[in-house]
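In this view, the complex is presented without one of its protein chains, the others remaining in place.
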Amino acid sequence: MTILDVTNPVEPFLRTDRMPHIWCPGCGIGTTVNCFARALIESKIDLQSLALVSGIGCTGRVAGYVKLDSFHTTHGRAIPFATGLKLANPKLNVIVYSGDGDLSAIGGNHLIHAARRNIDLKVICVNNLIYAMTGGQTAPTTPGHAITSTSPYGTCEPAFNLPHLVEAAGAVYVARWTTFHVKQLARSIGEAFQKKGFSFIEVISPCPTLYQRRNKLGDGLDTMKYYKEKSKVKHGAPTSEVGLTMTGEIIVGKFVDRDRPDYQSLLHAQMVESLGESYVEPSETVCSCS
Amino acid sequence: MKADPRGVLTGTHFLDGDHACCEGALAAGARFAAGYPITPSTEVVERFASRVPKVGGTFIQMEDELAASITLQGAVWGGAKAFTVTSGPGFSLMMEHIGYAAMTETPCVFVDVQRGGPSTGLPTLPAQADMMQARWGSHGDYEIIALCPNSPQECFDLTIQAFNFSEEFRVPVMFMMDEVVGHMTEKVIIPPADQIEVVPRRHTRKAVEDYLPYGTNGDGVPEMAHAGEGYKFHVTGLTHDEHGYPNMTPATQDKLVRRLQNKIHDAIDRITLLEEECFDSEDVVVVSYGITSRVAQRAIEMARERGLKVGKLRLITCWPFPEKRIRELAATTKAFVVPELNLGQMVREVERAANGKARTFAVPHAGGSVHRPEDILKVIVEASR
Partner (left out) sequence: MQLQLTELRIAGFGGQGVILSAIVLGKAASIYQGAYATMTQNFGPEARGGACSAQLLISGDPILYPYVTQPDIMVVMSQEAYTRFVPELKEGGILIVEQDLVRVTDLPRQTKVYSCPATRLAEELGKRMVLNSVMVGFFTAVTRLLEKEAVRKAVADSVPSSFCELNLKAFETGYEYGVQSLQESPHAQQFEHVSYAEE
């Protein structure tokens, strides 16, 4: 008799005691978590060095399912929490994993300032184009004309083009994929781990329950077909040209990969320049435990 | 545990309350602060920004108070002792994160140098009108500790106490200064490090497999682990069980919220710090805190010179409210007189605790200055009739 090994290879990265998860059938967030776990396996990164910080929303729940030091913070504030965590313990690899509404609306100010400072954070932004946890309201990312519960006659506001926003603010690594591009997404996450500085990966992901259904865009499978047919890989595409529409082309790829000194390098250089020998490295004294 | 000498500026100084507060934080072991400039509290972080790179720590000026008040909590989970400092509108913006710190049991200190409000109010002038906000400002049921210094020396001493309470009980501590105390300069004695008692973090010594992030050992306060140590714990602002996992049932909610409350209530005698001059069946006891306690002291002396029997109760710990002592005094005194730089906040607590056994007189002041001692005296005279 052959006993099949049915253990999913990503299981060691998940809190299996927390399953089943809360995400709807056809939701793309689970797919992104799978890609994230695969990226961890492939990058052979020390799991103990990882900390994952989420905000509030459907993607905010990722923190509860990964077997890492994980923080489910307040709405919009994952990035500043992660900033404190990273500054207090620079050895940590800090990932911010949250949704488009959390990161770019209520947390938008923190997003641009963290990119400006070039804090060494890896931000994974699952963009389902809507506020899903609260029932499908308009987000800053909702494309024009889309129907939401708070824009029942169609969204009239222009949407944020997130890669363009974070590039302008100073991110060193910017990529976008859809949940159809699982291999590419995992590779991008792996690349972001190699970068020192503010890295931002946008993942376009379906919300069949609220966004797709209300806009008559089909189910999860239909959305995968849409992603497959309408996505165009354009590495290095000018981010000003990658804005999204409701049914149009989705430009994906790695848009930005550049080097700028990160916040802690700048801080260190500035202090050494100004204080010389009287500067005491923070890492030497931080943990004041018993 | 004794203070780390690197952070302690031992000696006799002439400092204002804001600067003394910063020195207290450094002596207590704070090595991280996140802030956003706002009058009249900015001097605290200005000094910290100048001092901490030479002590081994970090200051970051964030984009707003929402950020500052959560960045410091990230730093705490990264292993640092951390605080933030604000005033007026900034304190209002921090409310959500006071609740987050209470819920996640993140030890930290929020310094509020109170100025006149509401809204932008009087940026450069004093008030004590954030007292109820400090207690009730975040949504839901929770407990905090609030301390009120009345001199630069106390800004130093009690900041250390604030950090110690925060670590001991894993609770956010509100350090409720006011503009006068923050900006007044007096002698401040900073003792040698080996004379400063510092409460270390309740860091777990348990093996990874035995560690329950929100399990307690009977005293209601769980042990903490830091990110990066291999515990792979989860922290959430959602109602959570002992594993730290979300568990949104009435039973878990009841257990958690009651524990958050009881860990403070059960230790109230230890947390309550009072300065008292009550001898024997005073006619009137003046209850005050912060800068007003000094003005009240003058009024008390004036009243005693007139032969009135007046006692003094100064609240150093304002929250949890020391209602037991008020209850006891209510049995032997005719009246309480409560001057404060607001239109009646802590006086409600005094009245509630007195429960009709003694009369309660407010001496309200809308802020912008301090009381005239004569105004307090007038009410003392009226109350002792």
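We just call them A and B in the order they show up, numbering each chain from 1.
Everything that follows uses one rule, which is that a residue touches a chain if its C-beta (ideal position, glycine included) is under 8 Å from a C-beta of that chain, and two chains touch if they have at least 3 such contacts.
Just so it is clear, the model here is predicted, and its values are computed rather than measured.
For the chain excluded from display, the touched partners among the shown chains of the whole complex are B. Of the listed residues B:Leu125, B:Ile144 or B:Ala383, the one in contact with the hidden chain in the full complex is B:Leu125. The omitted chain makes contact with just one of the residues B:Met184, B:Val287 or B:Leu377: B:Met184.
Residue B:Ile291 is the one among B:Ile291, B:Val347 or B:Leu377 that touches the chain not shown. Mapped onto subunit B, contacts with the missing chain fall at residues 12-14, 39-40, 123-125, 180, 183-187, 291, 294-295, 297-298, 369-370, 373.
Note that only the chains that are shown with their structure count from here on.
Once the centre of each chain is set as its mean CA position, subunit A and subunit B turn out to be 37 Å apart. The part of subunit B that touches subunit A in the complex is made up of residues 1, 4, 6, 29, 31-32, 34, 53-58, 60, 62-64, 66-68, 70-82, 96-97, 100, 200-203, 226-238, 245-246.
By the touch rule above, subunit A contacts subunit B in their complex via residues 15, 18, 47-49, 51, 53, 63-64, 67-74, 76-77, 80-89, 91-92, 109-110, 113, 267, 271, 275, 278-282, 284-290.
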